[in-house]
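One chain of protein is taken out of this complex; the other chains stay put.
By letter and in written order, the chains are A and B; residue numbering begins at 1 in each of them.
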Amino acid sequence: MTGCRIRSLTWFGQLWEYETPKVIVVKNCHLGTIYRLLQLLIIVYFAWYVFVIQKGYQARETGPESAVITKVKGVSMSKAPRGTKKIWDVAEYVKPPEGGSIFTIITRTESTKLQTLGTCPESKSVIDALCVSSEDCKHGEMHVLGHGVQTGHCVSASHGSLKTCEIHAWCPLEDETVTSESLHEFVPSFTILIKNNIHFPQFGFSKSNIEDDNALKNCTYHPIRSPSCPIFTMDFIVKEAGINFTKIAYKGGIIGVIINWNCNLDLHPSKCRPQYSFRRLDLQNNISTGYNYRFAKYYNKNGREARTLIKVYGIRIDVIVHGQAGKFSLIPTIINLATALTSIGVGSVFCDWILLTFMNKNHMYSMRKYDQVKKKLPAL
Amino acid sequence: MTGCRIRSLTWFGQLWEYETPKVIVVKNCHLGTIYRLLQLLIIVYFAWYVFVIQKGYQARETGPESAVITKVKGVSMSKAPRGTKKIWDVAEYVKPPEGGSIFTIITRTESTKLQTLGTCPESKSVIDALCVSSEDCKHGEMHVLGHGVQTGHCVSASHGSLKTCEIHAWCPLEDETVTSESLHEFVPSFTILIKNNIHFPQFGFSKSNIEDDNALKNCTYHPIRSPSCPIFTMDFIVKEAGINFTKIAYKGGIIGVIINWNCNLDLHPSKCRPQYSFRRLDLQNNISTGYNYRFAKYYNKNGREARTLIKVYGIRIDVIVHGQAGKFSLIPTIINLATALTSIGVGSVFCDWILLTFMNKNHMYSMRKYDQVKKKLPAL
Partner (left out) sequence: MTGCRIRSLTWFGQLWEYETPKVIVVKNCHLGTIYRLLQLLIIVYFAWYVFVIQKGYQARETGPESAVITKVKGVSMSKAPRGTKKIWDVAEYVKPPEGGSIFTIITRTESTKLQTLGTCPESKSVIDALCVSSEDCKHGEMHVLGHGVQTGHCVSASHGSLKTCEIHAWCPLEDETVTSESLHEFVPSFTILIKNNIHFPQFGFSKSNIEDDNALKNCTYHPIRSPSCPIFTMDFIVKEAGINFTKIAYKGGIIGVIINWNCNLDLHPSKCRPQYSFRRLDLQNNISTGYNYRFAKYYNKNGREARTLIKVYGIRIDVIVHGQAGKFSLIPTIINLATALTSIGVGSVFCDWILLTFMNKNHMYSMRKYDQVKKKLPAL
């Protein structure tokens, strides 16, 4: 007879309007309890999501201005097949050398020494260049995959009986006399210092990833033991990115060092610290895996220009900086509060709909809900 | 007497509140129909815009992490005025050579060969450097647009009777002995392979613009015939950007290759494909059009440092990656639903306002609307 008297807060707007709260006599207490719990769940979830997770009370800024300086340390040695040793220091293996956010650590080279401009037979690997007589070669023509411009002669290719079209090119060609050098032996012990300074212009907040200069001298980064040390060994980076070092050193590849700043400026600035993560960025498991490019070193050889063409395989490091900052602000707080309340209303309606549709004892519930309707309809 | 009985949904909130829906007897059926249609239009438009166009039911992420590798193929030949031919391969004409997202394909050079440090007369084009006697030249002074630091002497400029101040500089000066070489002949047939790998950290979704390695070998990009082939000919890029090739090859310029990823992650990942577009990025139709820069190659000439100064005109390619991904998420769905409903309410009010203001038969309509007002006012 005496049920649980609860006031329906079905639509939050009502509370704000100071209108008559509907009073519902629910004979079955369980129904009322379930209803209350469901609503509470929705309210708590929204409040928690919008204000705790999404920090709805904060003004936000993403995409900070960022400056990255990198510095690699370490020396390696390569042994050419003929036994000559070459020492590779930073000026040799870091390309480009400027210490920016994208740079390559060379792990292997294929050098073609002392090329000069002249004529020589096209490489046999260029299928279109194979010829029988000079009629197969057109003067002045160029194959996109070839190495030079045809002279119109058909000449014997080196090492074999095949003939190819003669070309104007940097001779000898790369395929013929290439020398491979690998410096992967010492690369894992190389260290990379990454200095990163960010600035959020909206909040006028700047921060660097180096907090204590003295601690910098002998540290290496470790996610647990020294998470604020921005010196990374190549070994660590490659392992964290889940890569087999030998393979990437041979074929080359790109590793992203992602620096993520997630700053809550309502706390002390020292709490705003970057998170580092590492991920392979180039394609994997297919033919075109790897990273390589060619460049040349130029010499003056008896008054003529000569060059050493170097095909470089290396580990390219892309330092990618992400960031967002939030700080309390009245306006987003009110706007989010309003949006959250409206959202809760939509959620509550859903709640009601379930009760009205699926519950057994919904007769009494819905009757009360529409009490006013009946009273007003006759007035029309 | 028997009009069209329609329930007013003027304010959606009302429905959610399960309050008495106002019942309006509209004698003129047309009015009611127009009213309904107007509301329907607003509701449909909003629902369509917010949920279909804006995909309001999805959590969104923009600005993916992106790695770009580029590789140019092709060989060209230039003829210097003296008849010497020079072969330009990738190592020669791609600067910087690292295969990053911004690189230049050289189309023309102006070389000043074998400069050494010494003294020579300033160029006549530097107006401030013209002199009559040594009194016009100040030792140690430098003109911003000049080529060196003045020695304090006034000497005869080459080729003519004019005198200019002598300067410490890299001599001979660029203006005097420049050799122009153009390699534009074969540039249109060059191909650029663009590998692009993106990653949306929030969704943990990675994708590459290369889907099938085997298809890569002999394809070139065409928007209809092979839209997934990431190999572009220079000819195609220049034409798509709406540029006259001869002009850009002579003066240089910057072309943006814009890769746009617009991924709906509710669909199969294979549906997420990049769109390519091409646009000229440097200034057009004015004096400062074009793109050029100077660099030097160094030689050791009899123990002294010598250099070849090269002014390079080229087509700079900027690969710009844009992207956004969306995936269904409950929270934005509810929040957008609530916002949309509120917006629809505002729209409906606008609807009502039109009806109440401009319609002929609005007497009955507004009377019913304010029915309750009259009944309650006396209660005060």
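Quick notes on this structure:
The working rule: contacts are C-beta pairs under 8 Å (C-beta built on N, C-alpha and C of every residue); 3 or more make two chains touch, one makes a residue touch a chain.
Given the structure is predicted, the values throughout are model-derived calculations rather than measurements.
For the options A:G100, A:G140 or A:P269, the residue in contact with the chain missing from this view is A:G100. Interface with the hidden chain, as seen from chain A, comprises residues 13, 16-21, 23, 25, 63, 65, 67, 69, 71, 73-77, 85-87, 89-92, 96-100, 186, 189-191, 195, 197, 199, 201, 208, 210, 213-214, 216, 297-301, 306, 331, 334-335, 337-339, 341-342, 368, 371-372, 375. Taking the whole complex into account, chain B touches the unshown chain at residues 10-11, 13-14, 49, 63, 95-96, 102, 104, 117, 142-149, 168-170, 254, 256, 258, 279, 281-283, 286-288, 291, 293-296, 298-300, 307, 309, 316, 318, 320, 322, 339, 342-343, 345-349, 352, 369-370, 372-373, 375-377, 379-380.
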